[in-house]
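In this view, the complex is presented without one of its protein chains, the others remaining in place.
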Amino acid sequence: MVSEKRGREFYILLAFFCLFVLFLYGPLSAVFILSFQGPNGGLTFPLNGVSLHWFFNLFETQAVGDFGGSFARSFTLGLMVMVVTVVVSLLAGLAFRRKFRGATALFYLAIASLVVPSIIISLGIGVLFQQFGFQPAWYSSGFGAHLTWTLPFGVLIMFAVFNRFSPEYEEAARDLGATPWQSFVHVLLPMIAPSLIGVGLFGFTLSYDEFARTLMTSGTYNTLPLEIFGMTTNVTTPVLYALGTVTTLFSLLIIASTLGFIFYMNRRSRRK
Amino acid sequence: MSDAEANAPKAISPVRSFSIASLSAYLQALPLALILGAFLLLPIIMIAVVSFWDYDFARMYPDFVTFNYGETLGSWVTWKTYLNTLRYAAMVWAVTLVIGFWVAYFLAFHVKTATIQTVLFLICTVPFLTSNIIRMISWIPVLGRNGLINTALVDLGLIPAPIEWLLYSDFAVVLAMVHLYSLFMVVPIFNTMMRIDRSLVEAARDAGASGWQILTNVIIPLAKPGMAIGTIFVVTLVMADFITVQVMSGGQSASVALMMKNEMSLLQYPAAAANAVILLTLVLIMVAGILRVVDIRKEL
Partner (left out) sequence: MSEKSKKPSGISRRSLLKTGAAAAGAAIGSGAITGFPTIWAQNPITLRQIGTGVSNINAIAQKCKEDLGITLEMTALDSDSAAQRAVTQPNSYDIADIEYWILKKVFPAGVIQPMDTNKLTYYDQIVPLFKTGKLTPDSEIAQGTAPHTVGFVEGPDSKTFASGETEWFTMVPTIYNADTLGIRPDLVGRDITTWADILDPAFKGKTSILNIPSIGIMDAAMIMEAAGEITYADKGNMTKEEIDKTIDFMIKVKQDGQFRAFWKSFDESVNLMASGEVVIQSMWSPAVAAVRSKGIPCVYQPLKEGYRSWGGGLGLAAHLSGAELDAAYEYINWYTSGWVGGYLNRQGYYSACMETAKKFMSDDEWGYWIEGKPAQKDILSPEGKIMEKAGAVRDGGSFEERMGSVACWNSVMDEDRYMVRRWNEFIAS
């Protein structure tokens, strides 16, 4: 599939890719460096001494705001959104394999959900809850607002998956006497599992980072992005950078352990 | 030779009992419809309704007035702001498309082992797990007057004085947006490219096509749906952005959402709602245009 010898094209593209990665990580490295600011240092260069002060500070009570609580909320919300996104997208993907009345309308509604500017959704849900006298909260209105962002991604990915998914496998299963449920669990699900995991991770990340949609829908308590934003109304310290560094290292750790696991599984399956 | 294959929609599996099957399709689609109905359709209807309401100093009054639209559409500020926002969208789109395509192309066609492919792909996604706000703010110490770049350039003697337009400028806005949103272009293009049948590429090569010809005649046409989806993501994200524009331009540039935000900050919800309806209409028209060019449903 790829030319045997690596030509000039490969090296040019490799260089381009490296530049891209550098671009992605460049400012993060500034964050990384600045998170080691001395206790009296600020959010900008130059460094005012080097210390681990802000990493310890991350776990202390801040002057303003609460990392622990808002992180717990964001994390929980991300997991809720992840689960619902996976399940609902999968179901919708299955539904769209058949023709049903309203399918086109629903599809375009999903697209619309993607393109309606976040701040409009936020404003709309906020005003809606207000007019109907509901109590907004991160786990109700905020949850819904996030779903309008993650579901279209999930549905589109499922669409892509099923569009290219040959029905022959299921037909074969049926010919062998499998019930629809059996063919779903034993044939279809394993084949699309990687995509579902992709949908889940994507959903989690989108929700974990979402700011504008949460702005007017979060109710009493802030999610992490809102909390960070609120904290910038007072003296903020490099502790924000320490948070960024820890988050990034945590994701790197997750990915490294995933890769370790892949190698382990590969070795084991090869031995079998 | 490539188009026909990719575009042919896959046959829907024949079903034995049509009514049960269609019922199950409805049931399967129901959760999506309910969620989008409650949290998308209703709020938008609400906004459309509110945009016709009257408001005064403190409250809104159910009514049917059109001056919210009149005020918004009748002002050159609105037009200028929309143009400015579209300009950002076009610039960010062009840059992310180029980056997204080549990165995805490299990953999909030039990386040989699947493991390395996964590793490299994940390397691209890691920064996106860090909060958008932190990632955006992190540009400030890099670009500032005494930031990393300026300090380095001045110390090396390449420039006599710090470059001012690196920060608090259109450049900074576009740069930050590209940084924030390029993954939304890479992922769909990478996804489509991974689905391109490798035998097509080999067939083309066997038929004597050069690398460039393969790229333009096989890969680009087949990767178009991915580009279209990436375009939709990026364009809509930029159109709706307010925080990047505000922070990176130092509050000196306007965007449509920022204009809405300013109205909301003084609790002028009907005016903001009218603005929202206009923005929404524009975005939907743009997306409909993209969908006309590429039928996402068929080509996903």
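Just so it is clear, A and B label the chains in written order, and each chain counts residues from 1 on its own.
Keep in mind that, in the parts below, a contact is a pair of C-beta atoms (placed from the backbone, for glycine too) under 8 Å apart; a residue touches a chain by one contact, two chains touch by 3 or more.
The model shown is predicted, which means the values in this text are computed figures rather than measured ones.
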Partners of the unshown chain among those that are drawn: A, B
Candidate in contact with the missing chain, chosen from A:Ile12, A:Val64 or A:Leu249: A:Val64
Per the touch definition above, residue among B:Leu32, B:Ile47 or B:Leu167 touching the missing chain: B:Leu167
Absent-chain contact - pick from B:Ser210, B:Gln252 or B:Thr281: B:Gln252
Chain not shown: contacting residue from B:Gln28, B:Thr96 or B:Gln268: B:Gln268
Residues in chain A touching the chain absent from view: 40-45, 48, 61-66, 68-69, 71-72, 75-76, 79, 82, 126-127, 129-130, 135-137, 190-191, 193-194, 197, 200-201, 215-216, 219-222, 226-227, 229-236, 254, 257-259, 261-262, 265-266, 269
Where the missing chain touches chain B, by residue: 57-59, 71, 75, 77, 80-81, 84, 114-115, 117-118, 140-141, 144-147, 164, 167-168, 194-195, 198, 246-247, 249-254, 258-259, 261-268, 271
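The criterion applied here is as follows: only the chains that are shown with their structure count from here on.
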Euclidean distance of C-alpha centroids - chain A vs chain B, Å: 15
Residue ranges of chain B in contact with chain A within the complex: 9-13, 15, 21-22, 24-29, 31-33, 35-36, 38-44, 46-47, 50, 99, 102-103, 105-107, 109-110, 112, 115, 118-120, 122-135, 137-142, 144, 146-148, 151, 179, 182, 191-192, 195, 198, 201-202, 205, 211, 229, 232-233, 236, 239-240, 242-243, 257, 260-261, 264, 269, 272-273, 276, 279-280, 283-284, 287, 291, 296-300
Of chain A, residues touching chain B in the complex: 1-3, 6-7, 9-10, 13-14, 16-17, 20-21, 23-28, 30-31, 34, 43-46, 84, 87-89, 91-92, 94-100, 102-103, 106-107, 109-121, 123-125, 127-128, 131, 141, 144-145, 147-148, 151, 155-157, 159-160, 162-167, 170-171, 205, 208-209, 211-212, 224-225, 228-229, 240-241, 243-244, 247-248, 251-252, 255, 258-259, 262-263, 266
